[in-house]
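All protein chains of the complex are present and in place, except for one that has been dropped.
Now for chain A:
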Amino acid sequence: MSEAKKYSAPVTNAETAPFWEAAKQGKFMIKRCTACGEAHYFPRSICPFCYSDKTVWEQSSGEGTIYTYSLMRKSPTGPYAIGYVTLKEGPSLQTNFVDCDLTTLKIGQKVKVVFKPTDGAPLPFFTPV
């Protein structure tokens, strides 16, 4: 089901283009602030915690755990599971869980990033380890 689903290409902009360029190489990037040391997602130029502009790109392990999820039973493109993953590096992010039995997802379950193609840069999703 999820393989067949078509996703729109990210629009991208000057601030986020490096994320999408890295995604094309299969790398999942986050931003870290060199002033306060905090990582954040989605990536911003100005640190949302300390407002420093000294933020740098960092490759994430792409590993994390499910913080929460909800299985949307019906949609025009079929059922899908939306949720939040808390990355090993700290930040939590919204995603869909794919390539698995959607009815067996559990909070706390270990997951890893997988990219799905679009007509532009690929999009990050997560799948159980």
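The definition used in the following text is that contacts are C-beta pairs under 8 Å (C-beta built on N, C-alpha and C of every residue); 3 or more make two chains touch, one makes a residue touch a chain; residues count from 1.
The criterion applied here is as follows: contacts and distances are computed from a predicted model.
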item: Absent chain [UniProt protein name; select from "Acetyl-CoA acetyltransferase", "Circularly permuted type 2 ATP-grasp protein", "dihydrouracil dehydrogenase (NAD(+))" or "Cobalt transporter"]; value: "Acetyl-CoA acetyltransferase"
item: Residues in chain A touching the chain absent from view; value: 7-8, 10-12, 16, 20, 38, 40-42, 44, 48-49, 67-75, 80, 82-84, 86-87, 90-96, 107, 123
